[in-house]
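Here is the structure we will look at.
Only one protein chain is missing from this complex, and each of the others stays in its spot.
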Amino acid sequence: MTTPSSNLEKRIQLLEDRAKITQLRAYYCHVLDDRNWEELASLFTEDGEFQGLAHAVGRAEIFRFFSETVANMAEGFWHFCTNSTMHIEGDQATGRISMQYLSLKDGKSYVSAGHYDDTFQRVDGEWKFKKRKITFYYYSTLDKGFVGQPTYINVDGTPISESVE
Amino acid sequence: MTTPSSNLEKRIQLLEDRAKITQLRAYYCHVLDDRNWEELASLFTEDGEFQGLAHAVGRAEIFRFFSETVANMAEGFWHFCTNSTMHIEGDQATGRISMQYLSLKDGKSYVSAGHYDDTFQRVDGEWKFKKRKITFYYYSTLDKGFVGQPTYINVDGTPISESVE
Partner (left out) sequence: MTTPSSNLEKRIQLLEDRAKITQLRAYYCHVLDDRNWEELASLFTEDGEFQGLAHAVGRAEIFRFFSETVANMAEGFWHFCTNSTMHIEGDQATGRISMQYLSLKDGKSYVSAGHYDDTFQRVDGEWKFKKRKITFYYYSTLDKGFVGQPTYINVDGTPISESVE
């Protein structure tokens, strides 16, 4: 039976879910820029996927990609995420968020931006990333400006072979 | 009569309105940068106004300005909106949000920023923009930096005549 108060409770729950997912996305940037790889990996589901410069599948591979490859890719990087949308359905959610991604590699400054298309899953009462897929708008040195695309790599950092068979 | 639960319901409603307006502003950036002009125009009220580089009045003129003029203004543009405030009163709301606006025109990179002063209206249960008015802080090529102002134009893209009588 739906009582007035059980109906209100559902609406509050949805607002709380929204707040938690908002905070998950923000916290992700903080731990990523802080190079806290264990914490970063823990924000994904056990079978979670990250598809950005590389495509890592599963929490263990995500941890490996970030702690071994991303860690050595640049002296510094900073993620600024804005324009957050989300659509929540029970224990699942999807949404897009824009990103500015600035970095410093071998003393050279890089500008990049794009967006994450996210899928979320509630696991044991906690929202996690089921998948983050980045679409890059541009990726270049600061002096070249808002042009170019990143070089896509394997999880171990080697460039993806051009020939696909 | 105000019952405890009808009072709670009003507070929940206000939080939901806040979430919807937040998402409207974010979604606006996604469809604008994706050049989805029909969807963009649909985010305004029938009599809505956009006052940025040009001043377009009414949904039809907003559609015309974006699909015919903005579409040809640059190969790429990206809006990053932050610092969102809003004040909701029933079916109306106002608020400010900051914007970074990066673009690429004829291979040249441009930096710009400013803020939107927004008025919102709830129409048939959905929040729409009644008016978006941009104040630009700067607008210049990337190499010149955070200086200058944009050239204001008519809806058809022609420069606004200097002489006003």
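Think of it as A and B in the order they're written, each chain with its own count starting at 1.
Note that contacts are C-beta pairs under 8 Å (C-beta built on N, C-alpha and C of every residue); 3 or more make two chains touch, one makes a residue touch a chain.
It should be emphasised that the depicted structure is a prediction, and the values quoted were computed from it without experimental measurement.
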Of the listed residues A:I12, A:I134 or A:V147, which contacts the missing chain in the full complex?
A:I12
Out of A:A26, A:A60, A:M73 or A:I160, point to the residue that touches the absent chain in the complete complex.
A:A26
Per the whole complex, from A:V57, A:L104 or A:V147 the residue touching the absent chain is A:L104
Positions on chain B contacted by the hidden chain, ascending
4-5, 8, 11-12, 15, 18, 80, 82-86, 96-98, 100, 113, 115, 137-138, 144-147
Footprint of the hidden chain on chain A, which residues?
5, 8-9, 12, 15-16, 19, 22-23, 25-27, 29-30, 33, 76, 78-82, 100, 102-104, 107-109, 142
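Criterion: only the chains that are shown with their structure count from here on.
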In whole angstrom, what separates the CA-based centres of chain A and chain B?
26
